[in-house]
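Complex shown without one protein chain; remaining protein chains in place.
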Amino acid sequence: MDIWQLLRIEAMEQSQAEPYLASFLYATVLSHPSLERSLAFHLANKLANMTLLSTQLFSLFSETFSADTSIQVTMREDMKAFRERDPACTSYVHGMLNYKGFLACQAHRVSHRLWRQDRTGLALALQNRISEVFQVDIHPGAQVGKGMFLDHATGVVVGETATIGDNVSILHHVTLGGTGNRCMDRHPKVGNGVLIGAGATLLGPIKVGDGAKIGACTLVLIDVPCYCTAVGVPARIIRNTAAAVTPPPPCDFPGQSMDHTSEILDYVI
Amino acid sequence: MDIWQLLRIEAMEQSQAEPYLASFLYATVLSHPSLERSLAFHLANKLANMTLLSTQLFSLFSETFSADTSIQVTMREDMKAFRERDPACTSYVHGMLNYKGFLACQAHRVSHRLWRQDRTGLALALQNRISEVFQVDIHPGAQVGKGMFLDHATGVVVGETATIGDNVSILHHVTLGGTGNRCMDRHPKVGNGVLIGAGATLLGPIKVGDGAKIGACTLVLIDVPCYCTAVGVPARIIRNTAAAVTPPPPCDFPGQSMDHTSEILDYVI
Amino acid sequence: MDIWQLLRIEAMEQSQAEPYLASFLYATVLSHPSLERSLAFHLANKLANMTLLSTQLFSLFSETFSADTSIQVTMREDMKAFRERDPACTSYVHGMLNYKGFLACQAHRVSHRLWRQDRTGLALALQNRISEVFQVDIHPGAQVGKGMFLDHATGVVVGETATIGDNVSILHHVTLGGTGNRCMDRHPKVGNGVLIGAGATLLGPIKVGDGAKIGACTLVLIDVPCYCTAVGVPARIIRNTAAAVTPPPPCDFPGQSMDHTSEILDYVI
Amino acid sequence: MDIWQLLRIEAMEQSQAEPYLASFLYATVLSHPSLERSLAFHLANKLANMTLLSTQLFSLFSETFSADTSIQVTMREDMKAFRERDPACTSYVHGMLNYKGFLACQAHRVSHRLWRQDRTGLALALQNRISEVFQVDIHPGAQVGKGMFLDHATGVVVGETATIGDNVSILHHVTLGGTGNRCMDRHPKVGNGVLIGAGATLLGPIKVGDGAKIGACTLVLIDVPCYCTAVGVPARIIRNTAAAVTPPPPCDFPGQSMDHTSEILDYVI
Amino acid sequence: MDIWQLLRIEAMEQSQAEPYLASFLYATVLSHPSLERSLAFHLANKLANMTLLSTQLFSLFSETFSADTSIQVTMREDMKAFRERDPACTSYVHGMLNYKGFLACQAHRVSHRLWRQDRTGLALALQNRISEVFQVDIHPGAQVGKGMFLDHATGVVVGETATIGDNVSILHHVTLGGTGNRCMDRHPKVGNGVLIGAGATLLGPIKVGDGAKIGACTLVLIDVPCYCTAVGVPARIIRNTAAAVTPPPPCDFPGQSMDHTSEILDYVI
Partner (left out) sequence: MDIWQLLRIEAMEQSQAEPYLASFLYATVLSHPSLERSLAFHLANKLANMTLLSTQLFSLFSETFSADTSIQVTMREDMKAFRERDPACTSYVHGMLNYKGFLACQAHRVSHRLWRQDRTGLALALQNRISEVFQVDIHPGAQVGKGMFLDHATGVVVGETATIGDNVSILHHVTLGGTGNRCMDRHPKVGNGVLIGAGATLLGPIKVGDGAKIGACTLVLIDVPCYCTAVGVPARIIRNTAAAVTPPPPCDFPGQSMDHTSEILDYVI
């Protein structure tokens, strides 16, 4: 069954079980004809303020979502990501309505599209509202792959020239930052299936290979090869020699399995 | 004198000294018959948005606060906590109206009660608003003892199966997080009187004993025994052999004394 | 040309290029006679909520900005700071409207003035709103020099007795915190031209000398001499022997150059 | 079946038939445990503004409605009135949510109760909001019987010393006004079952007897006996000699039958 | 030139002449691609409240306006009406943004369409908001022709079975009301080119012929033939014998010429 249909069934069940939420669920989900419209409505109400009206934002989001089919695809991949990777997430509707990371990411995809259309002023204004409301500060220029899962999300910062691959999971307080005040390529490039733990800080135009893992509280200033783990301040690399020989399938990448600790615990002892 | 009476006196004095605040103080404190009503009103206005109306939230909070006597007790213990432990807090009314940590904690106690009543949808919606407005992300399932002091509070994350004892003090950017994507017990258990410094990250179902201290910026992946201090990335344990023989009285626990540095400074040298 | 004139030209150009932003730019910039009025208007709308009305805040900000000429000067120095030091900032109007760090800093200057006038209740209420809206928690008692650049800004915490010199740059998640619950001088003193990297935590009444640099994720519990770099958890000091002999000119201080990595990378190897 | 149960069934049916209204119906009707709570919620949201918060008004209305059993009775009688007398009203839920006259009347009953408790300031503030939002200006001192039907309601004005009996129907633009600036009894006394047509103006402490009818656009400056009709500017009385001998049963009073024209048409010819 | 283009030019000129209005004009007119979108936006913001969100109304209005070409035509005819007939109206943009009668009429056209689609609940909810915000109470069932001009508009009431022809002008406080509580055809039928003066009250299923005029403060209970004038309480008919022989062209109908007085003055003497 399609995610939108599942989500509507969940919303219907919750609206019957919880009268306090029924009006909220009708307004945000059940009264809309599509996931795109529902999400445009929800984001517009979240991000509106006295000088950026919800009606303006609703136009912007619903037009972008209906015009850009790749956003329609990534939106659903991002929903699968939180549903499969977060054991605390028990329904699509919960994540879609309540996860700051998911909402920030979808709004970023709109600001990124504006950025590529040279509508930089609007893209930056949107970035500001996302940062204020969700505390997720992703520059509109940053490229983010599908299947992105931003867990908790508070305090995430991603710089202008950063790129993030598919099926990456990033915890809260993570920084993909720059070094210095020069206007060139200055932010990290993160591969597919990477997992970045809470509080990790990656600085400079370094490369993090596919299937790599960055431990919590790690400060990364150097490249991290594929399938390796980086831990410590500053980071040292724990090499995964087996994986170097026989690369794991993408579904076993840490960005999907969310296994935060195994090698890190080794390092602890 | 009762905290509510003290708080009203403080509010009355401030309303006379500062005309700009008088209407705010009357609306939030002086026009209410009890601490429960005042706090319900204040939280409802803070957490309301276009789709969760303040009137709905006010009903929810005022009914919960009047129905649950244990919340009435912990509310007051939490107020004593910020008043006694924070030298920058010079009145009850200041902390009650302005401390994001206090407000987030009281709203969490309501979401936790909803969670235990199987009203999970509403509990999670509330968690989301607390996270957006106060940047404090405590899962409704987490158990939090009385006398909790969340200082500054921005960026605190507490997972579903975490438990926190009585008289604990937690600084900003602290994570009590999980490891992996399995649905079992996966978050830290924190004892009584524990102090957790700014930016500390505790991952996995580890135990932090009574009277323990976690240094700022520490990454804790292992158990921390009673009265001990954990510092470093990853943490190593500084044992308190004297305390192991003669345990200190709870009032000298670091969660109460807020002594962030003594053993940590030893470790520095 | 004066910053206000430049900013108006930028706003006019953007309003013509982007119809979605035109009403926002007119309301916040183009309809105002001065930078002070424009900023007062913008801050009032950002910080207002149901119990602190925008009209009240607008009065407060516009009166303070017109009465205090030193705030008028520092406001412009802070604008030069983000314009010169942030390669992602391509116009004054973008930074002035969208940078949480800039907005939080200007609102802090108002709360600091109130604090010095013994209007502590209003100062603290303002601190709370700044912390909720911008996630920047600067105690009204803290002294902040001119040319301050708070980049990204989410999660910054600065305590009551902290002082910060001129032309300092501070990244997100930085803490200038206290140790313990005693009411004396208990927070860091930061000199001129200092650069403090993302996630750095400075605790206690330590001194950070002019031109010093604090690496990202560093925990600083000891003094940092002039022109030196502190890295690690806890920090160790990398001395700059050349600079000790021939101090660099202030324009080469890291707070201005934003050079986050040079010595830190040495330390990595 | 009780009106509240009927109204909930109607609301449920409409919420299923019309997705656009579902959230509105859940928020105002279906999430509430009683008619009193539902109406308190709806009135609070209608009458709130920036300086009279919805949470304050919700407290006031819900406490008054639950404390005053006579208001609980008249509320239901007023609902029967619009349901039976207005052919354009096809459901209780429509009238209860949308009729300005019904809503203004219920809010007046609260302001009248405050007036009798000598809380005149709050009573008058409420009168003002009712007048602004519903364009119905009933002085809190005025006494209004049960079964009141204010049709369309725009522009109705009722003075301080006016009294209105049971089962009266009043069209829009009707004035029960005073004459002069002396503080004594100076407004009309209207009996039971009276019908007052659109635009009628009644001035001074005159008496309008039971079962009387006031034609549209009539200016009444003299008493109107029972069962009689007043028409014209100024009014002349059309006597009902049959009714004077054999009074009609109250259920045939014009206030119930809403028969606006019979005698008036006679008068026309 | 098309009305939308004229209106944009006017808005552009005003935004340059009056900085206070520029943001308002950009938000409501200049940032929109069509008259339909602009009007949908403006009406949504006017009619929204806490339980009917502006985003919901904006969807409803913009979809209706883009789907129904006859509404697109009448919208423009109504704009010509206020522009040509009201000497106080000096621009399209002024009338389109500020005239309650115009805005109420366009919103009524949407509620009427919903009514004919059997979406009666939403139609009636919309009628209520129009009545609260613009004080114009037109039942969704009423049929209104093109070129309608509602001048001042406060207090206009039009019943369910009323019909109004093309190019009619109606002043404030006018009632097209019913008589009694029976559910049949019970409201006036007004022809083309009719002018109805301020405070006129028309009751019952009477016919008002093409080109007729109803004097201010008139109470009409009988048919009014074509080209005739009705004055008085109750109305008597002033026949226009010349017009009965040689009917005037529609452009000379009083609904277009707005000649309120000629015959009425005769009647005075």
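All chains are identified by letter, namely A, B, C, D and E, in their written order; residue positions are counted from 1 within each chain.
By definition in this document, a residue touches a chain if its C-beta (ideal position, glycine included) is under 8 Å from a C-beta of that chain, and two chains touch if they have at least 3 such contacts.
Since we're looking at a predicted model, the values are computed, not measured.
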| item | value |
| --- | --- |
| Selected residue (touches chain absent from view) among D:Glu10, D:Asp78 or D:Asp137 | D:Asp137 |
| Of E:Asp86, E:Asp166 or E:Asp210, the residue in touch with the unshown chain | E:Asp86 |
| Chain E, residues in touch with the chain not shown (by the definition above) | 14, 17-18, 20-21, 23-24, 27-28, 42, 45-46, 48, 54, 84-88, 90, 94, 97-100, 133-135, 152, 154-155, 171-173, 197-199, 215-218, 231-233, 257-261, 264-265, 267-268 |
| Residues of chain C (touch criterion as defined above) contacting the omitted chain | 23, 27, 31, 37, 41, 44-45, 51, 53-56, 58-59 |
| Touching residues (missing chain, whole complex) on chain B | 15, 19-20, 22-28, 30-32 |
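Criterion: only the chains that are shown with their structure count from here on.
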| item | value |
| --- | --- |
| Of all other chains, the one whose Cα centre sits farthest from chain C | D |
| Most widely separated chain from chain E, with each centre as the mean of CA atoms | B |
| Chain pair, A-E or A-D, that carries the greater number of C-beta contacts | A-D |
| Contacts with two or more other chains, residues of chain D listed in rising order | 20, 23-24, 27-28, 31, 45, 51, 53-54 |
